[in-house]
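Left out: one protein chain. Kept in place: all the others.
Labels run A, B, C and D following the written order; every chain starts at residue 1.
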Amino acid sequence: MSEHLPALLVVVPLLLAPVAALVGRWKVAWAVAAAACWWTLYASVSLLQRIRVEGPISYELGGWVPPYGIEYRIDLVSIFVAIIVAAIGAVTIPYARTSIAKEVEEDRGPLFYAAFLLCLSGLLGISVTGDVFNVFVFLEISSLSAYSMIALGKDRRALTASFQYLIMGSVGASFIVIGIGLMYVMTGTLNMADLAVRLPEVADNRTIPVAFTFLTVGITLKLALFPLHLWLPNAYTYAPSAVTAFIASTATKVSVYLLLRFFFTIFGETFSYEAMQLDMVLMPLSIVAILAMSLVAIYQANVKRLLAFSSVAQIGYMVLGISFGSVLGVTAGIIHLFNHALMKGALFMAMGCVMYSVGSVRIEKMAGLGKRMPWTMAAFVGGGLSLIGVPATVGFVSKWYLVQAALEQGSWAIAGVVMVGSLMALIYVWKVVEVAYFQEPDPDHEIREAPLSLLLPTWALVAASFYFGIDASLTADVATQAAETLIGGIQ
Amino acid sequence: MSEGMLIGFTVLLPVVGAMAVLVLRATPNMREAGTLFAGVATFWHVLGLLYLVQEGARPRLELFEVVPGVPIVFEVEPLGMVFALVASFLWPVTTLYAIGYMRGHHEENQTRFFFFFAIAIAGALGVAFSGNLFTLFLFYEFLTFCTFPLVTHHQTEEAKRSGRIYLGILLATSVGFQLLAIIWTWQLAGTVEFMDGGILAGTASVGVLSAILVLYVYGVGKAALMPFHRWLPAAMVAPTPVSALLHAVAVVKAGVFTVLKIAVYVFGIDLLQTLATTSWMAWAAAATIILGSLVAFTKDNLKARLAYSTISQLSYIVLGAMLANEMGIIGGGMHIAMHAFGKITLFFAAGAVMVAAHEKKISRMHGLGRTMPITFGAFFIGSLSIIGLPPAGGSWSKWFLGMGTLESGQLGLLAVLMVSSLLGLYYLLEVPVKAFFFKPPEGSHHHEGIHEAPTTSLIAICVTAAATIALFFWPELWYDLMTMAVSGTGEVAP
Amino acid sequence: MTALGLFNYWAVIVLMMVGFYTLIARSNLVKKLIGLNIFQTSVILMYVSFGKVTGGTAPILVEAAHAEEVGETAEAVGGVGAEVVEAVEVAGEAILYSNPLPHVLMLTAIVVGVATLALGLSLVVRIKEAYGTIEEHELLDGPS
Amino acid sequence: MSEGVLMAEIVDIVLLILLAITGIMIIRLRNLFAAVMLTGIYSLVSAGLFVVMDAVDVAFTEAAVGAGISTVLLLGTLALVGHQEAEPTHRPILPLFVVIITGGILVYGTSQMPPFGGPDNPAQLHVAPHYLEESEHEVGHIPNVVTSVLASYRGYDTMGETAVVFAAMVGVLLLLSRGPLPKRVFHEGQWITVRPGETREELEAEIKAGGPVGIEATPPPDDPVPPDRTAGEGDTHG
Partner (left out) sequence: MDDRVILRVGTKILTPFILIFALYVQFHGDYGPGGGFQAGVIFAAAFVLYALVYGLGNAIKVLPPRVAYACGALGVIIFVGVGYGSMALGGEFLNYSVLAHDPLHGQHYGIIGVELGVLVTVFGVMVSLFYAFAGRRRIES
C-alpha cells in the first residue's frame, strides 16, 4: 500500500470523481468527495514524512522505466505544493457542504463534487509528475473542471468570467504544449530528469530559448502574473464562494510550482538566469504587479474582487522571490505559496460567510457586520493582518524572507517595494474593517452570523495562518530545503 | 518558580486580568476589582524581577523559533526593567483613576475598555522584556493593534478618523521602516539578539549603518518624532485614562524605549558615535522638541496641549539616545520614568477637570482652582516635573541630558533644551495660574455645583503627584538601573 | 535534408498564427472558439511534423506480423522456419518508421481540444441566454 | 530521393497551402455557419496531411472528432445562439502585433531546428526507437506501436485523457442541464419520459388533457435542432 502512495494520492480522487457523479444524492456525493479530500491530505502528509527521511521518491507508472514510461518524481518541492492543495481541499470540502448547497442547485451537487475532485486530482497530478506531457494532461483536467465550477456562480458575469478564463487558459496550455514540443524535438524525451540531462547539450540551439519562452509565457498566463492576469479578478469574484476559496489558494500556486520546476529542474538555474536573463523580465513585472495591483485593489467596491486583485499582487511577491534566483529568494517564493494559500483561503472563506448571510460582498453591504457577524469579521481581520504582514502571522514570515532575499542582493529599493506593498494591503484591508466595524448596521435588515459549518473551516485556516506565523520553523525548514533541492539540481 | 517562568508569568498576568474582566463583566465592581488585583499582582512580579536584575542577573525565557534562528525570547535587562516598572506601577493606579472617570463620565462599553486596557499592558511588558528585535517588533505591533479599540472607544466619526491616522502612521512607519531595518540587521549581523555593545559594529560600511539608524529612528513611529507625530494628538479622542496611561506611558514610552534599546544593544554607544546620521537624528529630535513646544503653546484644548508637550518630551529621550554617550542615555532612560509620572499626573488632572467641570478649554478654566484645589495642585507638581524644576523628579533627567549635551560638546542642543524648558514653563504653568489666580468671568455660572473629581480618581492623582515629588528625593533606583544598562555589566557604577 | 527543409514548420506556424489571431482579435465568442480549434489543430500538425521521418511509414509493424506468418508457413512446410523469420526481420530493420510518440501525444491533444471546445460552446450558449449577445465588446460594454 | 517521397512532399505542400487558404477564409467569413463548415473542412484536410505524415491514428481521430463531433457541437451551438457575426468595431492592431511577435519568435526558434523529416533528428533517436524495437517483446504482439504506447507505455496519459473527456461532460452538464436529467417511468402500460421536476399531479394533468406527455410533449419529433433563441430568455441569473 504505502509504496503505491504516490499514485494513490492522485488516482483516489480521480476514481472517486465518477463515483461521486454516479451517486444520485448530493449528500452522498459530498461524502465521497470529502473522503477523497481527506485521503489526499493523509497521503500527502505521509509522503512528506517519507521524503524527509528517504529523499525524493520515484514511482514508475505502468511499471515502465523512465524515460519510456511516465514517472512520478516527488521531491520536497512537489510534496510541499501537494500538501497545500490537499490541505486546502480538505478544509474547503466541509465548507462547500453548506456553501454549495446554498449557491448551486441541489440536483447538480453530484456533478459539482465530481468536478471538484477532478480539479483536485488534476492539481495534485501536476505537482507530483515527472513527465512534461503528463503535466499538460493534468493541467487540462484541473482547468476544465475549474472553468465549469467558476461558471456556476449566481451572477451572470460568472459565465463571461469563466469563458475568459477558458480562452486565456487554453492559450496558456497551448503555449505550454508548443514549448514541450520544441523541447522534445531537440532532445527526444519528455521525462523531466532526462530533459535536465539532455537539454544543456543543445542549449545553444535557438529552439531551446524559444521553448523556454513559450513555456514561461504559457505558465505565467496560468498563474496570472501581471499583465497576463486579466482572467483572474472576474473568475475569483463571480465563482461560488467555496470554489473561489479553493481555486484561489491552489490553482495559481500549482502554476508557480510549474514555473519553479521548469526554471530550475529542467532548464537549470544557469540557463534560466544567465542565458535567458529571466530575472530581468520577471523582476520588473512582479514589482509592477505588487504596486499596481495593490493600488487597483484599494479602489474596488466588491470585496471578493478586491481580494482577487490582491491575489495578483501577492503572486507578484512569489514571482519576485523566484526572480532573485537565490536560495533565499526561492525559499521566500515557496514559503509564500503556502502562506498565501492559508490567508487567502481564510479571507475568501470569510467572504463566503458574508455571501451566505448577506447575499452580497459589496463593501457598502458590509456596514456593521462587525457586530452582526463577529466571528466572520474577526476571521477576516485575522486573514487581513496576515495579508498586511503583521508579525505572528504567516504573512510576516513571507515578508521576512522576501526582504532578506532582496537585501542579500543589495537591492534595498525592492525591499522597500515589498514594504510599500504591505502598506497598500493595510489600506485595502482597512477599508473593509472600517465599514464593518464603524458603520451602523442597517436596522431593517436581519443579518445573522454564518453557520458553524462555514465558520469552522474558515477559522481553521485563520488559526493555521497564526500558528505557522508564530512557529514557522517547519514550513521555513521545508521551504529552505526545497529551494536548495531546486537550485542544487536533481540529486 | 524559575526565572524564565517568572517572566512568562509576569507578561501573562495582564492577559489573565483581561480574561477576568470578560468573565466578571456582569458585575462592574467585581470586574474592576479583578483588574486592580491583576495590576497589583503584575507589579509585584515585576518587583521580583527587579530584585533579580539588581543582583546582576539577566533572567531569560526562550520560546520556540519563529523562523530558524529567530526565536521569541524574553530577557530582562536594566533598561527594560525601567520601562516595566513604570508601566506596571502605573497600571493599577490608572485603573483606580479609570474606575472613577469611566463611571463619572457614564462611558459605554466599559468591559471592552478594561479588557483591551489590560491586554495593552501585556503588550507593553512584552516590549519591555523582549530579548531580541523580533520579539520587540512583535509586541510593538501587538500594542498598536490592541490599543486601537481604545482610541476609537467612542466610535464616532471623529474617533474613526483619528483611529485611521493612529493605525496608519504607526503601522506605516513600523512596517515600512522598522521592519526593513530589522531584516537588514538580521541580514548583516546574522542575529537579532540584543547584546551589550551592540551587534552591528563592523558588519557593514558606515554609510549603510547610518542608513539603518535613520530607518530605525523614524521607524519607531511611537516615539513620535516629527513628521510622524500626528497620531499622538489624534489619539487624544480616547477617554482620558487611555490618554494618560497609553499615550503618556505605555505606548509612547514603548517607542522611545525601543529607540534607546536599539541604540544601546543593537548599535552600541561606540558605533553610534561614529555614524554620520547620529547627530542628524539628534537635531531632528531637537527640532521636534522645539516645534512640539511651540505647537503646544497654540493649543487651547488642554489634552491637545498635553499631547504636543508629550511629543516634545519624547524627543528629549530620543535626543538622549542620539547623544551617544553614557550621560545622554542615562538621562534618556531616567526621563522615561520621570516624564511618565509627571505627564500622567497632568493627564489625570485634565481628565478630572473634564469629569467634574466638563471643561476642556484652558481659556475657560479661570478660577477653577478654587473649587478643585487638589486637582490643580497636582497639575502644578506635574508641570514642575515636565519643565524640570525641583522638587520634582524631572529635574534629574533633564540634568543628565544637559550633561550629555555638554559631554558631546553640542552646546546648540543644550540651548534647545533650555529654550524648550522656558516654553514649557509658560504653556504648562499657565493652567494652574489661571485656575488659581484668575477670577471666573463675571456673571458666569458654569462653575457652580462643581466638586472635586470622584474619590478613586482623586486618590490616583495624589499617588502620582506624590510619586513625582518622591522621585526627586529618591532617584537612585532609576539611576542605578540606567548605569547598569549603559555599562553593560551587572555592577552598579559609583 | 529534403526539399521541404524548414518550410513545413513555417507553414504550420502560419496556420497557428491564423488561429491565434482569430482567437484574440475576434469579438464573436463562437469565432474565438473556432480560432482556438484551428490553433490547436495547427499545434497538432506541428507535433506530427516533428515525428515525420522522410521515406518512413506509419508506425505499424506490418512486416513483423508478416514475418510471423511467413515463419509459420515455412514451419508448416517443414522448411528452415527460423532462418526465414530472421531474414524477414533483417529486411524489416531497413524499413523506416515515423515516430509514434508524437502521434500518441496528439491523440491526447485532440481529445483535450474537443473537450475544451465543448465546454466553451456550452458557456457560449449560457452567455447568449444571460446577455442576449455573444459579441465580446457588447458583453463588456453592456450593463453589468 | 525516391519518387514516392517527392510525391508525398508535393501533396504535403499542396495540403498546407489548402489549409492556409481555408484558415484565412475562416477569418474573413462573417457567416458562422460557413465558418463552421470550413472548420470541418480544415479538419478533414489536416487529417489528410496527417496521413501523408504517417500519423494514421491521428488522422482517423481528427476526422472523427474535428470534422465530426466538433462540427456537430458547433452547429448545435449556432442553432441556439445565431449565426451572424457582428461587424468589427475597431481595427485589431494589438492582436495583430501579438500574433506577429509570437509567430516571429516561433520562426526564429525553428530556424536552427533539425530539418523536417530527418531520420537522425534527436526526436527520432532517444525514446522512440525503443518503442519501435522493444514493444514487441515488452507489450506483446501489437503491430500498431501507437496503440502500445498509448495504452501501455503512456497509459497513464490516456487515463488522464479519459478524465479530461469526463471533465468536459461534467462541465457541460453542469452548465446546460436544467435540473436532474429526464427520467423514464413505466406508466399505465407504457414507458414515458418525465420532465425533471415534474410532479405526479402535473403528469396526470397532462395525461388527462390527452396531449403528449412528459418530454415528448414539447418537441416536434422531426426537428431535432431548435431554432434560434431569443436573447436572455429563460435564464434567471444575473
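As a convention for this text, a residue touches a chain if its C-beta (ideal position, glycine included) is under 8 Å from a C-beta of that chain, and two chains touch if they have at least 3 such contacts.
Worth saying up front: this structure is predicted, and the values here are computed from it rather than measured.
Participant: In the intact complex, which of the depicted chains does the undisplayed chain touch?
Facilitator: Answer for the hidden chain's contacts among shown chains: A, C, D.
Participant: If I consider the whole complex, including the chain that's not displayed, which of D:17, D:69, D:100 or D:205 touches that chain?
Facilitator: Spelled out, the listed residue whose C-beta touches the missing chain is D:69.
Participant: From the list C:46, C:107 or C:139, which touches the chain that is not on show?
Facilitator: C:107
Participant: By the contact definition given up top, give the residues of subunit A that touch the hidden chain.
Facilitator: Within subunit A, the residues touching the omitted chain are 4, 7-8, 11, 14-15, 17-19, 21-22, 59-64, 114.
Participant: By the contact criterion defined above, which parts of subunit D meet the unshown chain? Give residue numbers in ascending order.
Facilitator: 56-57, 59-61, 64-65, 68-69, 72-73, 76-77, 80, 138-144, 146-148, 150-152, 155-156, 158-159, 161-163, 165-166, 168-169, 172-173, 176-178, 181-184, 191, 193, 195-196, 215-216, 218-226, 229, 234
Participant: Under the stated touch rule, tell me which residues of subunit C contact the chain that is not displayed.
Facilitator: Its contact residues with the unshown chain are 58, 60, 65, 107, 111, 118, 121-122, 125.
The rule is simple: only the chains that are shown with their structure count from here on.
Participant: According to the touch definition, list the chains common to the neighbour sets of subunit A and subunit C.
Facilitator: Correct list: D.
Participant: Which pair wins on C-beta contacts, A-B or A-D?
Facilitator: The comparison resolves to A-D.
Participant: Averaging only over C-alpha atoms, locate the centres of subunit A and subunit B and give their separation in whole Å.
Facilitator: Result: the chain centres lie 44 Å from each other.
Participant: So the centre of each chain is just the mean of its C-alpha atoms; given that, what is the distance between subunit B and subunit C in Å?
Facilitator: 75
Participant: If a residue has to touch 2 or more other chains to count, which residues of subunit C qualify?
Facilitator: Correct list: 20, 24, 50, 101-102, 105, 108, 112, 115-116, 119, 123-124, 126, 130-131.
Participant: Can you list the subunit A residues in contact with two or more other chains?
Facilitator: 133, 137, 140, 144, 147-148, 151, 156-157, 159, 178, 184-185, 190
Participant: Which chains touch which?
Facilitator: Once each pair is checked, the touching ones are A-B, A-C, A-D, C-D.
Participant: Inside the complex, what are the residues of subunit C that reach subunit A?
Facilitator: 20, 23-24, 29, 32, 36, 39-40, 43, 46-47, 50, 101-102, 105, 108-109, 112, 115-116, 119-120, 123-124, 126-127, 130-131, 139, 144
Participant: Which residues of subunit A touch subunit C in the complex?
Facilitator: So the residues of subunit A in touch with subunit C come to 133, 136-137, 140, 144, 147-148, 151, 156-157, 159-160, 162-163, 166-167, 170-171, 173-174, 177-178, 181, 184-185, 190.
Participant: Using the touch definition up top, name the residues of subunit D that touch subunit C in the complex.
Facilitator: Interface residues on subunit D, with respect to subunit C: 1-2, 4-6, 9, 12-13, 16-17, 19-20, 23-24, 26-27, 32, 35-36, 39, 42-43, 46, 49-50, 53-58, 61-62, 65-66, 69-70, 73-74, 76-78, 80-82, 85-86, 88-89, 92, 95-96, 98-100, 102-103, 106-107, 110-111, 113, 115-119, 121, 123-124, 127-128, 131-132, 136, 141, 143-146, 149-150, 154, 157-158, 160-161, 164-165, 167-168, 171-172, 175-176, 229-235, 237-238.
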